[in-house]
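And now, chain A:
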Amino acid sequence: MADEMQLLEERVNREYEYGFSTDIETDTAPKGLNEDIIRLISRKKHEPEWLLEWRLKAFRHWEKMTMPKWANLQYPEIDFQDIIYYAAPKTKKAKPGKLEEVDPELLKTLDKLGISLNEQKRLTGVAVDVVMDSVSVATTFQEQLAEKGIIFCAMSEAIQKHPDLLRRYLGTVVPMTDNFFAALNSAVFTDGSFCYIPKGVRCPMELSTYFRINKENSGQFERTLIIAEDGAYVSYLEGCTAPRRDENQLHAAIVEIVAMEHAEVKYSTVQNWYPGDDAGKGGIYNFVTKRGICKGNNSKISWTQVETGSAITWKYPSVILKGDNSIGEFYSVALTTKFQQADTGTKMHHIGKNTRSRIVSKGISAGKSQNSYRGLVKVAKTAENARNFSQCDSLLLGDKCGAHTFPYIESKNNTAVVEHEATTSKIGEDQLFYCEQRGLDAEKAVALIVTGFAKEVMNNLPMEFAVEAQKLLAVSLEGSVG
Partner candidate 1 sequence: MLSIKNIHASIDGKQILKGLNLEIKPGEVHAIMGPNGSGKSTLASVLAGREEYEVTEGSVEFEGKNLLELSPEERAKEGLFLAFQYPVEIPGVSTTNFIKAALNEKRKYQGLEPLDAASFLKLLREKAALLELDKSLLSRSLNEGFSGGEKKRNEIFQMAVLDPKLTILDETDSGLDIDALRIVAKGVNTLHNADHSIIVITHYQRLLNYLQPDFVHVLMNGRIVKSGGKELALELEEKGYDFIKEELQESLTA
Partner candidate 2 sequence: MDTIRTEYLEERFKELQSAQTGSALQNWRSEGFKNFNKLGLPTLKNEEWKYTGISRLFTKDYTIPSKKDNVIDREIVDKTAIPGASGMEHLVFVNGKFNKDLSSFQSNDGFEICSLEEAFNGKYHEDAEAYFNKSSLFIKDGIHALNSSFMNESVFIKIRKNYHATKPFYFDHIFDTTSNHLLASPRILVVIEENANVQMIGSYYTHGSMDSFSNEVMEIVVKENARLEYYKIQNDTPNGSHTGTTHIRQIGKSYVHTVNISLNGGMIRNNTDIIMEEQANEAHMYGLYFLKGNTHVDNHTLVDNTKPHCFSNELYKGIIDEHATGVFSGKIYVRPDAQKINAYQSNKNILLSDTGTINTKPQLEIYADDVKCSHGCTVGRLDDEALYYLRARGINKDLAKSMLLKAFADEIVMQIKIEQLKEYVETQISDRLQLAD
């Protein structure tokens, strides 16, 4: 309680506090998308021929596809020829342990965002890969991790140093033809993080990637690949911000996770892309495909997300439960305010025997926003004794917003048990009154109640992130009560 109060006290800015932009020289490709642009990206990254061919194949497939229309989202047609697909800050990437090589302007930016690259100064070990626009600008703790055989590096670096691993796994969880945005990403992805945990290794620190869009008119198309070998464990964090701009910017990322036998991967996201202004102008269009496969028996993949940013969110972190006894989890808090629209949820695809999945989704709608949960639980014929439990609750703050729940359950196995529950209600008058009677103003009371509403999900975040996320919820709620 004391922590929560303190967090609320800390709120100062009513504005999106990461909305500044950094004046840094950028190497950019011309606007538009065609095979030449893809060749250019591939050349800039010194990629092998097979990867260029792979990209071109994805592009040719994408050209034949149309944007998905089934989500409960409304937005104008996106002009894919009006986007810059490659933008790299003109700064040398620092070598491991040589942070003095990082452009001071960039360091200042990262400081402002609360990301410290200074390894010595950090008490808790969190290794960070920072991706700005199209490239990774710094990765920390690489040497320490390497001692344990863990590879943690930028995707572009992995292409050079670990081409075999990449070739073996890239696109195996999210095929390039999976959907419109996955195909687009496969064609033009620029950077992202690559992470490999060898057999039997528990990663000793949290790994994290920080994404930042800086350049105007550019899109961000990063790609993350995490491989956990037999018995490996890793907890992975992802954060993101973008400058405040009047135009909408496109973010179309892919995350792929492979968990082998007895491996466990925890993936947490605090998504705080610029949501647009009070009139609904600007903001990031966030179309993301995240999917993990529990390939080995007894493996586990857990997604936790706190979604507060973006003008439009379209994402469904999923788990394919292929290994027997494997476990998939999805914990989500999605808060929409202003004119934000979110259509988010998960897919749990049960294939192996005794597979378990759990879905907890908490949606909070305020302002003139629309917040939809969309989730699929699919039980294949082979999934003997599969179990799923889903709980999806929506909270409405105000009468101009919407809260929607669209679960899909498809079962072909007569030993499986699938349960879904959902409720939608407004914030309790009696709860509010109780808080107010104890001296809290309405805004604080709401923040407190919302924090409680989201607690089950927040509890799944690693400690460092949980505090950030709670603060973010409180800040995002400001001005939406009354």
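The candidates came about this way: all candidates are chains of the complex that A comes from, given by their letters.
Annotations for the structure displayed:
The working rule: a residue touches a chain if its C-beta (ideal position, glycine included) is under 8 Å from a C-beta of that chain, and two chains touch if they have at least 3 such contacts; residues count from 1.
The structure displayed is predicted, hence computed values, not measured ones.
Within the complex, chain A makes contact with only one of the listed candidates (1 or 2), namely 2. Here chain A touches candidate 2 in the complex through residues 70, 72, 379, 381, 394, 396-426, going by the rule given at the top.
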